[in-house]
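The block underneath contains the structure these notes are about, expressed in structure tokens.
One protein chain is absent from this view; the other protein chains keep their places.
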Amino acid sequence: MSSLIPTSTVAEHADRDSCWIIVHSKVYDVTEFLDEHPGGSKIILKYAGKDATEAYEPIHPPNAILDNLPIEKHIGSVDPNTVVKVVKEITEEDKRRQALMDARPPLDEILNLHDFEAPKTVLTPKAWAYYSSASDDEITIRENRAAFQRVWFRPRILRDVTSVDWSTNILGCKSSLPVYISATALGKLGHPDGELNLTRAAAKHGIIQMIPTLASCSFDEIVDAAQPNQPLFLQLYVNKDREITKKYVQHAEKRGVRALFITVDAPQLGRREKDMRMKFVDDGAGAKVQEGQKDVKKDQGVARAISSFIDPSLSWKDIPWFRSITNMHIILKGVSTPEDAVLAYEAGCQGIVLSNHGGRQLDTARSGLENLIDIVAALKTKGPWPNPNFSVFVDGGVRRASDVLKAIALGASAVGIGRGFLYAFSSYGQEGVERAFDILRDEFEMNMRLLGARNIREVVPDMVDASALSAHAGLTPTDNLFNTTYQPLGLAQFKNAKL
Amino acid sequence: MSSLIPTSTVAEHADRDSCWIIVHSKVYDVTEFLDEHPGGSKIILKYAGKDATEAYEPIHPPNAILDNLPIEKHIGSVDPNTVVKVVKEITEEDKRRQALMDARPPLDEILNLHDFEAPKTVLTPKAWAYYSSASDDEITIRENRAAFQRVWFRPRILRDVTSVDWSTNILGCKSSLPVYISATALGKLGHPDGELNLTRAAAKHGIIQMIPTLASCSFDEIVDAAQPNQPLFLQLYVNKDREITKKYVQHAEKRGVRALFITVDAPQLGRREKDMRMKFVDDGAGAKVQEGQKDVKKDQGVARAISSFIDPSLSWKDIPWFRSITNMHIILKGVSTPEDAVLAYEAGCQGIVLSNHGGRQLDTARSGLENLIDIVAALKTKGPWPNPNFSVFVDGGVRRASDVLKAIALGASAVGIGRGFLYAFSSYGQEGVERAFDILRDEFEMNMRLLGARNIREVVPDMVDASALSAHAGLTPTDNLFNTTYQPLGLAQFKNAKL
Amino acid sequence: MSSLIPTSTVAEHADRDSCWIIVHSKVYDVTEFLDEHPGGSKIILKYAGKDATEAYEPIHPPNAILDNLPIEKHIGSVDPNTVVKVVKEITEEDKRRQALMDARPPLDEILNLHDFEAPKTVLTPKAWAYYSSASDDEITIRENRAAFQRVWFRPRILRDVTSVDWSTNILGCKSSLPVYISATALGKLGHPDGELNLTRAAAKHGIIQMIPTLASCSFDEIVDAAQPNQPLFLQLYVNKDREITKKYVQHAEKRGVRALFITVDAPQLGRREKDMRMKFVDDGAGAKVQEGQKDVKKDQGVARAISSFIDPSLSWKDIPWFRSITNMHIILKGVSTPEDAVLAYEAGCQGIVLSNHGGRQLDTARSGLENLIDIVAALKTKGPWPNPNFSVFVDGGVRRASDVLKAIALGASAVGIGRGFLYAFSSYGQEGVERAFDILRDEFEMNMRLLGARNIREVVPDMVDASALSAHAGLTPTDNLFNTTYQPLGLAQFKNAKL
Partner (left out) sequence: MSSLIPTSTVAEHADRDSCWIIVHSKVYDVTEFLDEHPGGSKIILKYAGKDATEAYEPIHPPNAILDNLPIEKHIGSVDPNTVVKVVKEITEEDKRRQALMDARPPLDEILNLHDFEAPKTVLTPKAWAYYSSASDDEITIRENRAAFQRVWFRPRILRDVTSVDWSTNILGCKSSLPVYISATALGKLGHPDGELNLTRAAAKHGIIQMIPTLASCSFDEIVDAAQPNQPLFLQLYVNKDREITKKYVQHAEKRGVRALFITVDAPQLGRREKDMRMKFVDDGAGAKVQEGQKDVKKDQGVARAISSFIDPSLSWKDIPWFRSITNMHIILKGVSTPEDAVLAYEAGCQGIVLSNHGGRQLDTARSGLENLIDIVAALKTKGPWPNPNFSVFVDGGVRRASDVLKAIALGASAVGIGRGFLYAFSSYGQEGVERAFDILRDEFEMNMRLLGARNIREVVPDMVDASALSAHAGLTPTDNLFNTTYQPLGLAQFKNAKL
């Protein structure tokens, strides 16, 4: 079917009985796919007989149609002569967001990584829901942050801290900060340049980016955007079809990627309710209680929609196979227990990431920082420490250089930051990411001086008090009656109520 | 007195001196009962000389009049020819609730068990008060929930979790989830079909329902609604008149009930203030401080009104008697200490439920989950573990499959859920309960995969960190003055205040 | 000076240079006392040359003028023939409070002791400030309450609890509850009958009242209001002039008081800021920063104003002297440490009250309940336990029978309640206090049944888990930036925003 298809022909297939859509100038027959679409049929039907590219683009990885629609449903290419250039209508929502963009805080008023979330309203609701959501009650995502604040500093004084050096070496690659960019999916939801913002900023600042399997930009686009010899890591979701995975991994190695971070905490993606709720917003407020229709999986959200290929059978038995197909460092991302840390070490991996996937997988899982204590203790019984052949990384909840230093004091080699940089480019593009690096650099300089550590090796266990780290106490529930009757103390009052 | 009574005759007995009412077409003389009515005389007098069925129905168990009014006050049957079909007036409140029902979130937008409470406004205030209330300061009801969130997961990785199986066997009955429906009273307060919603949904999903003594539907109605061989349990409040209890238990066994859960934490029902306060709403805002009238027990609430038959003398001495009248499994529901757990084991019971009655009895009692630790430890010293002849169940505060898995990891055989399903059918009938099962099923699949457990037996103690479970710390009370003067940090500001 | 003084003569002394006032038909020259008045001169000057009885009455103990004004300033009696009966003007404030009184919740809607504080607005601001205030940051007053909620129950089951008995014996006196009325000052601030409300209610319910030194009613008025043989205790502030104290104590013994509770935690009354701030309200909003006037002690509040006679030199050396002047039981009220508990025991006292004066003295002192643990342990090393000759009482923060049972389980003989009863009569007079007793009785019945204790002796240490009692943790201060960016999870939404 090589002849070009006029848009008028496409327009004839505009309902549930026969539904064609155009994406990137190709015509697809999605009639039979309507009920399978993880995002629901409604959103497709909105574009039935029309060009869906703009809606499709940011929330699907590059090969989504290829992976999900049989080749016989690829009808052909649209006839460009029939395409009427549509002047995109500017909606009220577009105007609102543009006004917000114009009113963003100037970049030099962004003083910390939290500030990049201040302009969260510049994100589309869908992007915000996808990026910010975590699983179940979102306990772990908050615990990740809180854990750092239960570790307290024991700073040393009167050391000559004229020059302090926070650069380090991560898996053989030089890094200007003891921090790498952790993989997060679907960057184009936040910014048209998607993950390239990170690649370009990382190049300028000597930072290592971990490329996500579920990037909005294709792997090669990202590598092409990198500078020669710019170190890159690759995050891997393992496909049920191992040949696809093998091809992907070996292609990455050939293109110079230095280390392979195999995600092991996601045999199935978590239920992220904020993300799932977005579905219903798209479907409009008119939806009704539809009895008997409950088998339609309407509630999957973006996360699950894009992840059906991930293989839940992945197991320790697969590690030797990975070793056989690549010479890259192999790191397991998502380890939580000393038992598994030791297994990873014994399986010949080069490291592990203590991670709970940013709180997006198993809720009420402990934080990576808390797990670090037990895991370092277990690894010390198995080999030298620090172990030149086995690195321990931590991610989750990091917002400050002081967080990073705490993890390092407790034994981490470096720390991954995901959402922090994601929000940075969503709000300010590449410059936002660079500003984030600058802020961290300033914070490292200050904190290391104040801590009395002149380089990363001097950040030692004695510099922190982690005794409260496991004290994630629950409270006695509030005594509402007493609190209602108790009248809080107040300050002295001004004499003029109008002031 | 077999002749039919015309409604006009009934209408002649319409005041405190002579008060007749009609319930389910029978005429009763309640004149002398007015002051004994646990719900107060006012509400009866409102229907003096009239048909009270509609008000009576949802808040009285089927045999309430039979149990409380001497037979000589049963005047006879109303003459149906004299009954004028009243067109029920639709009140503003009815309209408001109907509008709420119409606007309920569609069932597929209900993503978790909490969501069934979102439409709590569709309940009548009386139903909400009765269902949601707990005793005294409602500390324990909240602690029940909080306890689960003080247990943290230690998930294992790289196990082949392609297929995971969360079904189990509860007291010899197959269950598609490691969860049973715990008994809750007065289902018709929430939905006209009452407990039958549960029976029907349980049948379709392979779940076991525990029938409450204080159901709105009669025991036989419920059993009749069940499918052949559908496993059912029975919750028992023991009557002061043991013959009534014996008849009830033996009838249940004959009808195929598999296990008897004797409630042992309710020699007297708790004071539930939300429920008690509803009394005064019914009595109108015109009530005055009535001096000298304080012996009228106006403040009992629904809970105490329906429970006066319960025997506070029930003791360990009664257990052999139960053993003698039935071959059903005997389970003690409401055990809190290792001492009593061992006594139950030694008394030949088949199991115990670690429960505090959903926080409705002794306030500031510890949660079942916390008690589980000590109790399992004690039982291990008495026999094999897990013990095929003695099961430990937990209920209270369960909202997520992850809660269930934590209890199982710590030694529970299965977990009971009461309010969760109660709210599900109150808002959405049988379909709501089925949706609840679906949600739990999805959560079990996800959580077990993420935990690395392929079946219930693989959910082991090492998978949880319960070290913070007993850390129900109180706080240093807030420093109100400092908090008043302290100005919290803010984020970077947008430049246009109007945004 | 025995001739009667006409009011016209009094009216001539109406300014700072010569200031007379009438109180209870006596004329006093307070000119020189103006600057010494702990309540400030302004409030006196308001009544200069006039009758001040109504303002004076509720906030001064009966002998206040006698104690503070030299006899030569007692001018004489007012000539009754010259007194014009003034029709008391009803102010807006009076009307507001009367409307509140009329709208009070009916007494049978008062379900717990907290509810007596619901109508706190019926109190005058001065009364509320005096009664509710505590010292410094009011940490201890709240800790007193919170401490009870850090002790958890371990209820026993299957004991025949048909009849439960919560009566006990306190220092040889029968008490219908394991509770006594602790002394609180200035009852007339709350209700015109002051402490007599307590005396009368106690008589009817078999409760023991502790008479406060600083009662609004005189000691004899209270004893006169008691029934024959009604047991009474006496709380004692020791006067710098021991003869006054001796006379007072021996008079009390002669009138049949059973035990003497010597306050030992108040060598100086605490700074209670809510109370102190009331001064400025009285002085009007027009007050200015008065430079150079700072030696005028304007900020003492009611509490300090009435307590200047208390002897800060009171010490262990005085105990034998007390033993020598009375045969009443001697109890030290306000013990906080095992060291002092043992000293009291060795000094031959008959008991101690673990109390911090309701949080009104040393702030951030530990709660009596927490101190109970250490103190009981120390006393056990000194003699039999329970010790028939030495009782340990606790007060502070008690609102529920369950609180009392926790203290008893941990070793207390009985528990004192002060504010609870004070608010009860302030809002509802004697009937309020009786209602409070009824509520406690109901709560004891329920809690003892649910706990499995048939009498006070069966309330044993094993029934509570006090392991969290000392866990008064502070928090990691809130992460305001994270909390600002974190968007809390919400429930499913109704479809119609107007609902």
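Just so it is clear, A, B and C label the chains in written order, and each chain counts residues from 1 on its own.
In this text, a residue touches a chain if its C-beta (ideal position, glycine included) is under 8 Å from a C-beta of that chain, and two chains touch if they have at least 3 such contacts.
None of these values were measured; they are calculated from a predicted model.
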* To do: Out of B:195, B:273 or B:465, point to the residue that touches the absent chain in the complete complex.
  => B:273
* To do: Name every residue on chain C in touch with the hidden partner chain.
  => 99-100, 102-105, 109-111, 114-115, 117-119, 121, 135-137, 139, 264-268, 270-271, 273, 276-277, 280, 287-291, 293-294, 296, 298-299, 312-319, 332, 334-337, 339-340, 343, 361-366, 470-477, 479-481, 488-491
* Asked: On chain B, what residues meet the omitted chain?
  -> 112, 114-115, 117-118, 120, 132, 137-138, 142, 145-146, 149-150, 273-274, 277, 285, 287, 399, 468, 471, 473, 476, 479, 481-482, 484-487, 489, 492, 495
* Against the chain that's been left off, what residues of chain A make contact? List them. => 104, 106-109, 111-112, 137-139, 142-143, 146-162, 400, 402, 428, 431, 434-435, 438, 442-443, 445-447, 449-451, 462, 465, 467-468, 471-475, 478, 480-481, 484-485, 491-496, 499
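FYI, only the chains that are shown with their structure count from here on.
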* For the Cα fit of chain B against chain C, please give the angle of the superposing rotation, nearest 5 degrees. => 90
* Between chain C and chain A, distance of the C-alpha-averaged centres to the nearest whole Å -> 59
* Structure fact -> Residues in chain B with touches to at least two other chains are numbered 104, 109, 111, 137, 139, 471-475, 480-481, 491
